[in-house]
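And then subunit A:
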Amino acid sequence: MKKYLTTSFSKSAYVFTGAVILMAIVRNPYHVGILVFLGMNIIITIGLSLLMGYAGQISLGQAAFFGIGAYTTGILTTKLGLPVAVSFPLSILLTISVAFVIGIPTLRLRGHYLAMATLGLGEIVHIVFNELIPLTGGPSGFGNIPLIRIFGIELDNDYKYFIFVWAIVAIVLFLSLNIINSRVGRALKAIHKEEQTASTLGVNTSRLKLSVFVLSSGFAALAGFLYAHYVTFLSPGTFSLGFSILLVTMVAVGGMENIWGALIGTTVLTLLPEYLRFFKDFDILIYGIILISIMILRPEGLYGIKIPGFLLPRSKKGDNE
Partner candidate 1 sequence: MKRVMAILTILIAFSAASCLEAKDKKQSYKIGGVFAITGPASFLGEPERNTMLMIVDMVNAQGGINGVPLEAFIEDSVGDETKAVNAVKKLINSDKVLAIIGTTRSGTTMAVIPIVEKAETPLISCAAAETIVNPVRKWVFKTPQLDRHAADRIYGTMRDRGISRVAVMSATTGFGSAGREQLQNLAQTYGMKIVADETYGPKDTDMTAQLTKIKGTNAQAVVNWSIVPAQAIVAKNMRQLGMTIPLYQSHGFGNIKYVEAAGSAAEGIIFPAGRLLAVDTVPDSNPQKKVLVEYKTLYESKFDDPVSTFGGHAWDATWILVEALKKAGADKEGIRKSIENTKGFVGTGGVFNFSKTDHCGLGPEAFEMLVVNNGKFVVLGQ
Partner candidate 2 sequence: MLNIRSLKTYYESICALKSVSLHIKKGEIVTLIGGNGSGKSTLLNSIAGLAPRTTGTVLFENREILGLSPSIIVRLGISLVPEGRQLFYPMTVMDNLVLGTYSYYSFGNRKEISSRLEWAFELFPVLGDRKRQLAGTLSGGEQQMLSIARALMSKPKLLILDEPSVGLAPKIVENIFRTLIELKERTDLTMFLVEQNAKLALDVCQRGYVIETGQIILSGEKEELMNNREVLRAYLGKE
């Protein structure tokens, strides 16, 4: 029984159920809306956690994949009038194709060079969003993106969208937990620590790195798709380098080497600015101070915090998933 309770499926189900209960408690479109954005961010950072925390490959271009996913579905549904059911697979497909093509040369680089290359690619995509005015509307962006209709229900309010987004979060979490507890997950961790050793165990390291890069871009595109049909307006500013850096920061703040860390870090850094609205003009200053304090006090991330802090219950030994 115990075993059944700790499968990836049940863990994901708990997260989903918890989120829905939370929504029922909160019952305020503003807070629910924030949690919708949180869900989208979590989808991206789970992918980034697989890439960064597990496989040890940094990407400062996640916002670009997020953007390609969002723009593709946005353009297809508004400019070409395609139904969402068609634009959805196409947006994911286009994003992962782009990721695949740029991943091949990029992932040969290491460390800061990889960071720079992904950053540069992200910037190029951002520039394309700005300049392809007939398609993207340029810096002014474009709106009127249709809502999602699923099983005849139009997702026209925050509550419905919340359930939709968090169901996808649960699926993404389920898939990712499965990966990390499989041969592929172990191979990724092996690449992270000792790429050469991993190859002597039979891991085709360059192919696996590419796979996880493409997968993480797919997750980002998924979030982009959700973003486009939620906000219904897109402009390049959303998909800037700043957001890529924020995503990496979320993963690092939570604790890189664990997927739950990504969830925690994303939750903290998504909700924090909303709390800090209270401080008006000081918010950016306080945000910086909190961020720097977290990193100094918990350099390995918030995940697995030892003291029974006010935010986290004590972590139990042996729970290593």
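What we mean here is this: a contact is a pair of C-beta atoms (placed from the backbone, for glycine too) under 8 Å apart; a residue touches a chain by one contact, two chains touch by 3 or more; residues count from 1.
The candidates were selected such that all candidates are chains of the complex that A comes from, given by their letters.
The structure presented is a predicted model; accordingly, all values stated were derived computationally and were not measured.
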| item | value |
| --- | --- |
| Numbered candidate touching subunit A, per complex, among 1 or 2 | 1 |
| Contacting residues of subunit A [partner candidate 1, same complex] | 5-6, 11, 14-15, 18-19, 22, 25-26, 28-31, 33-35, 37, 130-131, 133, 138-141, 143, 156-158, 231-233, 235, 237-238, 258, 260, 263-264, 267-268, 271, 273-275, 277, 280-281, 283-284, 303, 311-316, 319, 321 |
